[in-house]
Each structure stands twice: as structure tokens, then as C-alpha cells.
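One protein chain omitted, others in place.
Right, chain A next:
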Amino acid sequence: MGIYLPIAEISVNVFVLLAMGAAVGFLSGMFGVGGGFLITPLLIFYNIPPAIAVATGANQVIASSFSGALSHVKRGTLDFKLGGVLLAGGIVGSTAGIFVFGFLRRLGQLDLFISLLYVVLLGTVGGLMLVESVNALRATRGGAAPLLKKPGQHNWIHRLPLKMRFRASKLFVSVIPVLGLGAGIGFLSSIMGVGGGFIMVPALIYLLKVPTNVVIGTSLFQIIFTSAYTTLVHATTNQTVDVMLAFLLMAGGVAGAQYGAKAGQRLRGEQLRALLALLVLAVAIRLAIDLFVTPPNRYSLTGVDLG
């Protein structure tokens, strides 16, 4: 069944989009990530213009992270104070990102920049996760218990000034890295259309030493607001949010996420991380190939009024 997307201005198949949303939702529920890093490239592969894929991806991320955050609020595994500080940084980063987005679009380099960011970030995060999880898998096979977090061990981040106490996370840490992390994620959110969970979660665990149980809830909390802000700004400045497209993805996504979460409970943590790492790497490689393969047509047309 075909449907015409009002903003993307192309006809697409409803079932392809619902299935895409459901598949990504399943994976995001399984791995506890927003899924934006999968949705946006998939939309680009499906010939949605990158600018619209990014803005709509951010919109779609709100639905899945809101749904996820609700269950964390219920379980009490959400640090509102930490999330709030991350968010303050996120708004600044997101604003900067939107500005860069519009600038690159006028230059005609937006598509390239999005692809490069995806390749570099997904490649790095995927690679690191794969190494870490394979090591963990080997260690468990060897009989030793996997050691994710080493409590009591402090790094340079904990020597920075302007410390603040986050009770729910049992954390006493400088606000500088928290704001910086929030800003970085906000920037990526507006340029890549991702929530940034795949960077936020490891950063909170490994850099800030936030207890694992509050990490996902807090990350989701900040992602809701950063992507809501990103969606709003993209809608007002670039008119690139396609609600029709976003809704189809969300509808598939929220359904898939609940089943994915259940499936995820049956797998062990390091197995999950290894699978997620492979998935992330696969997307990165697919995007990298597109950068190097000779395009079928070297020339492209864009309307001037678009930028």
C-alpha cells in the first residue's frame, strides 16, 4: 500500500515503514537504545532525503524513549537531577548542531557530513563494544565473573572543580563533564537524528561511574527532551519533520520495542553487547561503502530555496 509523504514529497510503502519501525523497535527494546542510529541510515537507504531522515529520526526517537522512560520512572531508576544537568548541556549542543546543519545544507555538504559522522561514530563505538564484549565472553568462558564497573577507581574527570551531588546516582562529580556530555549528545542529536543513547550509556558508565541501574532511565530522560527540542527546532527552521513518516515508524517501533525488551531478557549482557556491536558495525560499513563507491550519477540538483 503506497502512501505519499507530505514533507519528503515521495511515495513510499506503508508496510515497509511499519516493518522498519518494528524491526528497529525490537532491536532498541532488546538493547535498551533509542534506535535513532538505525532509523536514520535505514531511511537514507530507502531514498528519503537525509535532511528529512535526520529530523524525522529525532521525532521518532521521542516516542521510543518516552515509552522506555515511563517504565524507569515507575521502577525509580531515573535520576532527574543528573538528567536535568545533562539536558541543560543538551539544549546548548542541539542549538549549535541545528546551526551547523543549516550551514552545511547550504554548502551542499550535509549528506556527506552526516554519512561521515555516522561512519566514524558507529565504527568507533561498534568496534570498542565488540572488543569489550568479546573479552567479557572469553573471560566468562574462562570461569571468571565479568567485571563491568570497578567501584572506587577514579579518573581525571573526578578531579575537576564545580562538584555537584546527585543522590539518586550516589554520585559527587563536577558538572563540567556532565554538561559537556549533554552538549555533545545534543549536537549529535540534531545533526544525526539520533537520541545518542549508544554514546550516552557507555559514557555515563565508564566516564562518570554512574550506577548501571540508573543509567538507561536517565539517558532516556535526557534523550526525550533533547530530541523533542531538536524536532521543534528542525520543524521551525528547516521544515524537515515529516509527521506522517515519523508516525508510521513510531507505530511499528513501540510495538516492536515491547517484544524486543522481552527477548532481550533471555540473552546475557555480554552476548547482547556483542550482537549490538556487530549491528552497529554493519551499519557503519554499509554507509562507508556508499562513500567510496562511484555514484551512479555525479551530478545532483537542489532547489536554492531549500537551504
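We adopt the following convention: a residue touches a chain if its C-beta (ideal position, glycine included) is under 8 Å from a C-beta of that chain, and two chains touch if they have at least 3 such contacts; residues count from 1.
To be clear about the criterion, contacts and distances are computed from a predicted model.
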Taking the list "Mono/diheme cytochrome c family protein", "TIGR02186 family protein", "Peptide/nickel transport system ATP-binding protein" or "ATP synthase subunit a", the UniProt entry for the undisplayed chain gives the protein name "TIGR02186 family protein"
Which listed residue, A:176, A:244 or A:267, touches the chain dropped from view? A:244
Footprint of the hidden chain on chain A, which residues? 2-7, 9-11, 59-60, 62-67, 70-71, 108-109, 111-112, 224, 228, 231-237, 239, 241, 243-244, 246-247, 250-251, 253-255, 257-259, 261-262, 291-295, 297-305
